[in-house]
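Only one protein chain is missing; all other protein chains are in place.
For chain A:
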Amino acid sequence: MGKNRKKVQVVVLLLALLLGGYAIVQSFTSNDSGLVKEGQQVPEFRLANLQGEPVALEDYVGKPVVINFWGTFCEPCIREMPSFERQHEQWKDQGVEILAINLSEDTLTVSNYVKKLGVTYTILRDVNRKTEKRYGIRSYPTTFFVNRDGTLSSVFVGEMKESQIEERISKIVQQ
C-alpha cells in the first residue's frame, strides 16, 4: 500500500508538471503582435526570386540572414532600400544575406523598381500574402534579423536608418 501510494504521488505530480508546464510555457510564447518572437525559429519559406528560381530559407543555414518585407506602394520601404544595398555591399564578404520579400506584387512592377533602385540583394516574391501572414506582419516595412542557427535575433517594424541596420547586422554576424 505504502509503495503504491508513492507511485501514485510521483505519477500524478509528474503529469501535472508535464501538462501544466506545457500550458504555462505556451502562455509565454503567445504575444501581442503575432510577430515571431526573439529566440524562436523563424518560419520556413520557399519563394521565387526575380529570375523565377526557387529560394528557400533553409538554403542559408549557417549564414546570418536579414529578411525584409517591402512593397512598391510603401514609401518608407523604398526609402530604406539604398541603405540595405550599402549594408549588403559592406557585409556580403562575411556571408550576410539580405532577402527582401515583396508583398505579392506583379513581376513587372517589382523588376522595374529593383532596376530603378539598383538593388543587388535577393528579391523574393510572396504569393497570396502567405509568408507575410506566417511572419505575422502588420505594417510595412518590417525587418527580421536572423541568427546563423535560424533563430530570430531581433525584429524592427518601420523604416530603418543605416546605423540601425549596421548595428543589428553586426550582432547577427558575431553570433
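The rule we apply is simple: a contact is a pair of C-beta atoms (placed from the backbone, for glycine too) under 8 Å apart; a residue touches a chain by one contact, two chains touch by 3 or more; residues count from 1.
Simple rule for what comes next: contacts and distances are computed from a predicted model.
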item: Missing subunit (named according to UniProt) among the choices "Iron complex outermembrane recepter protein", "Cytochrome c biogenesis protein ResB", "SbsA Ig-like domain-containing protein" or "Sarcosine oxidase, alpha subunit"; value: "Cytochrome c biogenesis protein ResB"
item: Omitted-chain contact residue, chosen from A:47, A:100, A:114 or A:165; value: A:47
item: Hidden partner chain, residues of chain A it touches; value: 5-6, 8-10, 12-13, 16, 19-20, 22-24, 26-28, 30, 32, 44-48, 54, 56, 71-73, 75, 103-109, 112, 126-128, 130-131, 133-134, 138-139
